[in-house]
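The other protein chains are all here in position, but one chain of the complex has been omitted.
So, subunit A:
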Amino acid sequence: MRTNNLILQFTSKFVFFIIFFFAVHIFFAGHYTPGGGFVGGLLMSSALVLLVIAYDLKTVQMILPVNYMYMTAIGLILALGTAAFPMFVGKPFFTHFYDYFHLPLIGKTSLHTAALFDLGVFLVVVGVTMTIIQTIGEDE
């Protein structure tokens, strides 16, 4: 006999979008303003945890069939690859490259390889957090 969680479920569906957008914004804001991969990853996983609280683990796993262990591994490979790439072109380990590009719609932007490293951090944080939540939550 489950209680009727209508208000919680509807509100979390609605709020998920807001947290998701805020997480992406914080992730991209990390270069010049506070934010970055770690905080963005935590926000992203908090959005997912909100769904887990409102529904249950099985439902969320069915909606998003992501293996979070693989996500952690991909994040680590991405971070390590970004850090190791300069060694192949004769620069020291962890040298970052950046340049200015003219992108459609956005205009002149500076693209920096630190963003790729941050994306790796982001994926690792989301993967680790969700793995912890799931393994604790599935314990019967």
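General observations
Here is the rule we go by: a contact is a pair of C-beta atoms (placed from the backbone, for glycine too) under 8 Å apart; a residue touches a chain by one contact, two chains touch by 3 or more; residues count from 1.
In this section, contacts and distances are computed from a predicted model.
Taken from the listed names "2-oxoisovalerate dehydrogenase subunit alpha", "Phenylacetate-CoA oxygenase subunit PaaC", "Monovalent cation/H+ antiporter subunit E" or "1,2-phenylacetyl-CoA epoxidase subunit A", the protein name that UniProt assigns to the chain not shown is "Monovalent cation/H+ antiporter subunit E". The chain not shown here touches subunit A at positions 3-4, 6-7, 9-11.
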